[in-house]
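To keep things clear, I will list the structure first and then write my remarks on it.
Only one protein chain is missing; all other protein chains are in place.
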Amino acid sequence: ADEAVRVAAVLPGSIRDQAWNQSAYEGLMKAKETMGLDVAYAEGVAEPDQLSAMRDFARRGYGVVIGHGGEFQDPAEKLARQFKDTLFVVSSGAEAGGNVATINFDYTQLGYVLGYMAAKLSTSGTIGWLGATEIKFSTELVDGYTKGAEAGRPGTRVLVTYMGDWNDVAKGKEAASAQISQGADVIFPTMDLASNGALTAAREAGIKAFGIYYDAIVDWPETVVQSVIMDVNAALVHFLEDAKAGKAGGKAYVYGLDTPDAARFGSFHADVPAEVKAEVDQLISDLASGKRKI
Amino acid sequence: MPRLTLDGIAKNFGGVPALADVTLDIAPGTVHAVLGENGAGKSTLMNILSGLYRPDAGTVRLDGRVVPPGDPKLALDHGFGMIHQHLTLVDRFTGAENIALATGGGVGTGVIAAAAAGRALARDLGFSVDLDRRVEEMPPGMRQRVEILKVLVRGATIVVLDEPTSVLTPAEASSLMAALRRLAAAGRTVLLVTHKLAEVFAAADAVTVLRRGRLVATLPIAAVDADGLAALMVGPGEAAMPAPAAGAEVMPAPAAGHDNAVPVLEVAALDVDDDAGRPAVRGVSFRIHEGEVLGIAGVDGNGQAELAEALAGLRRPRSGDVLVDGVTVEPGRPRQRLARHRVAYVPRDRHHAGLVLDMDGSRNLILRDVDRPPVRRRFGIIDRVLAAARLTRAVADFDVRGAVNGPVRALSGGNQQKLVLARELGHQPRLLIAEQPTKGLDVAATAFVQRKVLALTATGAAVLYISTELDELRMVADRIAVMSGGRITGILSRDDADLQSLGRLMGGIDRPSTDDTAGAAA
Amino acid sequence: MSVDLRRLAAGPAVPVGAVVLALAVGGLLIAATGGDPIDLGGQIVDRVLLDYWGISDLLARMAPLLLAGIAVAIPLRAGLYNVGAEGQIYMGGLFATVVALRMPDDANALLAITAATLAGALGGALWAGIAGVLKARRGIDEVVTTLLMNYVALNLISYAASGPLKAPGAPYPYSPEVPDIVRLPLMMADTEAHIGLLVGLAVAVIARIALARTAWGFGVEVAGKAPGAAHYAGIAVGRTTIIAFALGGAAAGLAGAFEVIGLKHRLFAGFASGYGYDGLVVAFLAGGDPVWSMVAAAFMALLRTAVTTLKSAGLDATAVTIVQGLIVLFAASGLALQRHGAFDRLFARTRPAPTQPPASASGTASASGTVQP
Partner (left out) sequence: MIDLFTNPTALADLFATMLRLSVPLVFAAIGGVFSERAGMVNISLEGSMILGAFGASWGAIAGGSAGFGVVAGALAGGLLGAGFGIATVYAGANQIVAGIGANLLGLGVAAFLHRLTATGRAAENRVPGFADITIPGLADIPIVGKALFATDPMTWAAILAVPLAALVLARTGLGLRLKAVGENPRAADVAGLSVRLYRLGAVTLCGMLAGLGGAVLVLSQVFLFTEGMTAGKGFIAVAAVILGRWSPLGAAAACLLFGLSDAIQLRLQFANTDVPYQLFVVLPYLAAILTLVGLVGRSRAPQASGQFYRRESR
């Protein structure tokens, strides 16, 4: 197709949430720069308004309309029937087909690695995981994390907290503090802005933590020992290149360790013992090559 | 030079004039009475003086200097102090706190100082008040006394009183009048709004009469008599209502003793508690027969209110029986009282219980029977035509003035009371319980109500008439019971009810009772 | 003849003026951040008001807003603040879903829809009824109970959708889709504008008649305006409180049911977020009148739709939120100034002083005759 691909995204939260939404926004902006795409977005769109926001973009001729979250699955399917020439994309979506594509990261796999590493790093034998609500993203992450911990050191106790809120920073801090007071010495917060609170708690208590979405060690040099990077930009680039070539369709795109530009790990903290580093690196490459299955 | 000059004062409410071109001089050191029918504009004028209302035109001058309008704070600073017709007390504050609010200033609350000053002044005035009690727990008379103390403690130099005595006992009222004279003698200026001509003659140096928002006359007290004032108030060409005394002639009082008469209300050994659960009515028994008016006298707060509420089905008695036409009135079921027993009730506080201030006149008139035919029609729809017709009749019968088609909040106090009376008297009740029914009514309306009450008895109805005014009771009641400390300390026939014997009974000194239940038992 | 300003002030001019003022401030803000307010305004007109889809969006949103407004308005008539329409909507959705999911595929559509709808109303009524009972029997402030129960309802739905009602194999906590037969018919083909709005309009009219014209409504009003007088007139204030709350909750429950069977076709957390709180705005802007709530709901639906449009036009969401807040504040203030007659007075002062009543000639001549400005 000759026409420039026009891409629009509907984001459920703020483009400044330092997490889920911001990563999509930044990915989009990068795609605009690097691929010269015509992009648009609407942020902070509440549940009741999501369908019409997506439709608005579809009607205005955006060829690719992204709904950034599993909750967009239904609206995308409905709209896909009306706008046959538009490709609807659901991040964290459930079902692809027709002109609905889904983009997923292999949350289980990514969580597994961090659980494994946490168990190796923990001296207390207790580690923590914090999430906001029980959606696919969370359940898969925590599932992998728990399995990884068991693989890293059998018998590791995993404390799981659902806060019920993505952005309550103060509560995030207290939720993490509660885990720390129960003995957790490595935690993995997976909320949005609220993760900042959990990382603050970790920093104050001098324990270790994992970052998510970007290499968070730059912001938390004392605390973050590793980050799982879900590079929405790279994911989008993958996908959009297909789209540009007219190859993209209602496929389920899953990015895992085998697509390291999209899903990878960040920098190890200097304090991480070399043997742990080596084991984790080994695990990552085994998972990437498919040598090891979860 | 006059102390106070009103010059061309005019005030409209929603385009309807309440006052027009009122011009008046008031000399220092005098008590100046302001008279007029209900709705004549008296309260409006006083509210302008106190800065609460801003006049549409005209000025108020104090010693020749203009007092900026529409600012209560400035008015206070100029020495104005006003006792409002509808009290301006904080219900949940104690009396002392209310006084402290008015006196203000200082670091602490000033409640202790306020209480001391209030008590001292109350002693001077012969007022009995408990300043530590919360206003919401006070009987109406005590509230009124607090309102008066609040202003006088502040040391106002121009004291404005809007119907201050409507719920006071005669003794308190006359003591207040004497105090007003003393204030005048001390050089202060007093404006007194009242419907009681006796007070005017007792206390005033001069009198101003308002009629429908206009000033009709200002005269020295020596130049007028009661009939003259009444005529001025009503105006030429208007049929004057019969003089108060004529009321008694409408229905000659039944002979004392009711051997053959049928009792309408029988009360036996009634005990009622007040809101705080303290006994308020103790072992009260009496009967009222067909065509009879039983008056209840006494300083208020002696159980009258609780008695009335219990009889009206609004308050559950602790024990005892109430029978209307021989049928037991089930406690706590006001609907029964209205529909079955046909008991009408004029509550003492029209603002709290009598009216829905935010509803218009016609809706207030259907308050009692809105859920019954004929007001309630098919599918529960209200018959608005009927309601409107009721209003038209009430306005005509009771001479209600003001914007009756809007929220009754805007009506003058007297006109509000007329609406309550119109509703309660309009249903041919078997029993009427009336607490201070003529509170705030002008002379003519008072007479009219008293005539209505007596006309009611002609239909065989019984009336329980509660009032702090002995004169009024002696005019309407066949027998007068005195309540003191929750008991009926005695029941006198009208002819025996002189001030002395009533006073003794009010003091709680028991006397051989003429209680007819006792008689019946014999 | 000049325009009669007072007549205009008494009409819609003031609220409209307030909104225009808020938009002007918002426009400046947008211009300051590099947007083109005129163009955006044009887009709103084109894409919301003059557009099949825009109008359908408006109507789809108006339904829950109107019902939520009524949910607030009915208890308000009894002097009670229902801050819990949000939670009541959720409970309505939950009950409707439970019933809808049990409908056999060959059920009669009308019956099935009615059953799900009534279940929704019941859910809302029960949830609101709790606050009503606590208020009536224990004197517990209804603001706090209804507010807190919103959070409980929200989490209850979240639990239901991720637990007992979760669709088998669902990746996201949501219920299975409700069968086709319980889905509400649409007013406009291919859109979200379902017939729930018609039901809402009917409910508004009925509520208005019941409140303004019947003995029951009279009792509610007296209970709200003068509890003392209500007691005196034999109106059971407690029972009235409970019923008013339950009816309000039923209206909210309807909204929740319609969101499920008319729009989303399944239950999930936050499926109607914000409508309950917007219902407060609707009801209070309408002065508690269900019929005026229609206008207020249309206004709020327009606002919501415009907000989405502005966001998708690339406008910074924070600026949009500011404009939204200003509009709500200004509209409430403008309406209040109008109701309290402030504009009447303002204009009255600029006009010639009202003529004295004719009788004035006979009075004592006023010395000065000066008229206060």
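Note that the chains take the letters A, B and C in the order they are written out, and that residue 1 is the start of every chain.
Here is the rule we go by: a residue touches a chain if its C-beta (ideal position, glycine included) is under 8 Å from a C-beta of that chain, and two chains touch if they have at least 3 such contacts.
These numbers come from a predicted model, not from an experiment.
Contacts of the undisplayed chain with visible chains (whole complex): A, B, C. Checked against the full complex, the one of C:126, C:209, C:298 or C:336 touching the unshown chain is C:336. Listed residues C:40, C:96 or C:134: the one in touch with the omitted chain is C:134.
Summary of contacts with the chain left out: across A:52, A:122, A:156 or A:200, the touching residue is A:200. The residue from C:57, C:221 or C:316 that touches the chain not shown here is C:316.
Think of the hidden chain as still there; on chain A it touches residues 14-18, 22, 134, 159-165, 167-171, 173-175, 177-179, 181-182, 193, 196-197, 200, 218-220. Mapped onto chain C, the footprint of the missing chain covers residues 81, 134, 138-141, 143-145, 147-149, 151-152, 155-156, 158-159, 162-163, 277, 280-281, 284-285, 316-337, 339-340, 342. Residues 50, 52-54, 70, 72-73, 76-77, 82, 84, 86, 88-93, 97-98, 100-102, 104-111, 357, 409-410 are the ones on chain B that touch the missing chain.
As a convention for this text, only the chains that are shown with their structure count from here on.
Taken chain by chain, the contacts run in an open path, each chain touching the next and the two ends left apart. Centre-to-centre separation of chain B and chain C, using mean CA positions: 44 Å.
Between the Cα centres of chain A and chain B there is a gap of 75 Å. The residues of chain C never reach two or more other chains; the list is empty. Contact of a single residue of chain B with at least two other chains is seen at no position. Residues of chain C that touch chain A in their complex: 47, 53, 57, 60-61, 64, 155, 158, 162, 170-174, 190, 192, 259, 264-266, 268-275, 304-305, 307-309, 311-312, 314, 317, 321.
Residues 7-8, 10, 12, 15, 17, 20-21, 23, 54-59, 69, 214-215, 312-314, 333-335, 337-338, 345, 347, 349, 352-359, 363, 366-368, 370-371, 375-376, 379-382, 384 of chain B touch chain C in their complex.
Interface residues of chain C facing chain B in the complex, by the touch rule stated above, are 210, 213-216, 218-219, 221-222, 225-226, 228-229, 231-234, 353-354, 356-357, 359-360, 363-364, 366-372.
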